[in-house]
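Removed: one protein chain of the complex. Kept in place: all other protein chains.
This part shows chain A:
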Amino acid sequence: GWNVQVATNAFFQSGSSGGGNTASKSTLNKLFDKYRDDVANEPDEINIEGTMKLLEDIDLSPDDVGTLIFSEMVKSPTLGKLTRTEFVDSLAALGVNDITKMRDMVQQRRANLSDPSFRPTFKSIYKHTFILARQSGQKAVALEAATEYWRLLLTSPSLEWSSPNTPWLEWWLEFLSEKYKKSVNKDMWDQTLVFAEKTLGDEQLSFWSEDSAWPGVIDEFVEYVKTDKRAGQGGDAMEVE
């Protein structure tokens, strides 16, 4: 039968936010129009120049983690490109309809990056970064690019991937450049964050076992940590416990 409660809630929610959406959407559309690069040929896109200008207007430089936060907010399909529908809909849903609010929201999110309660949004930003970083037509991200993004996302003020005795991110990037040397696929990208979170809670890696589902590259990294990085450190590690 009907769940009246749910139905009514749905009605009021869609009704109330719908009205607001229309108003802010037209504002957002106008705002979008302002930054377009090639109005004639690409009326629904902002490309590299427009994007740079927009970033500048909200006080962001491309090598700032804020750029990644913003890109996730507007669901940018790739670096230096914004599309109308995603831009308008996403910002409308967030209740953001001008440059100031955009700037404020990015700043606010940046301040929250390392906050555990912010983790779901952080994960969303992290995952979106993979999409952003991909070259068009590619399924994987080149190791160099991935390295840069990890540096942005996994160091303070973002989530700092290191624990009292282990500079995890440093070791990870060192391992990748010395031993791995391949591109980074989506599974590896996603699982790296899962692994990072685990290591922050368990520096001794007792959560890891050879039989668990980690991608091969993470198994190899664990091996690398245990043999190359912690060889002979056994005693120290024990004392820490």
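Everything that follows uses one rule, which is that a contact is a pair of C-beta atoms (placed from the backbone, for glycine too) under 8 Å apart; a residue touches a chain by one contact, two chains touch by 3 or more; residues count from 1.
The rule is short, and it goes like this: contacts and distances are computed from a predicted model.
*Asks:* Tell me the UniProt name of the left-out chain, picking from "LSM complex subunit LSM3", "ELM2 domain-containing protein", "Growth hormone-regulated TBC protein 1" or "Cullin-1".
*Replies:* Options "LSM complex subunit LSM3", "ELM2 domain-containing protein", "Growth hormone-regulated TBC protein 1" or "Cullin-1" narrow down to "Cullin-1" for the missing chain.
*Asks:* Which of these touches the unseen chain: A:25, A:84, A:103 or A:186?
*Replies:* Checking the options A:25, A:84, A:103 or A:186, the one contacting the hidden chain is A:186.
*Asks:* Among A:117, A:136 or A:212, exactly one should touch the missing chain; which is it?
*Replies:* Of these options, the touching residue for the absent chain is A:212.
*Asks:* On chain A, where is the contact patch with the chain that was removed from view?
*Replies:* 139-140, 185-188, 190-191, 210-217, 219
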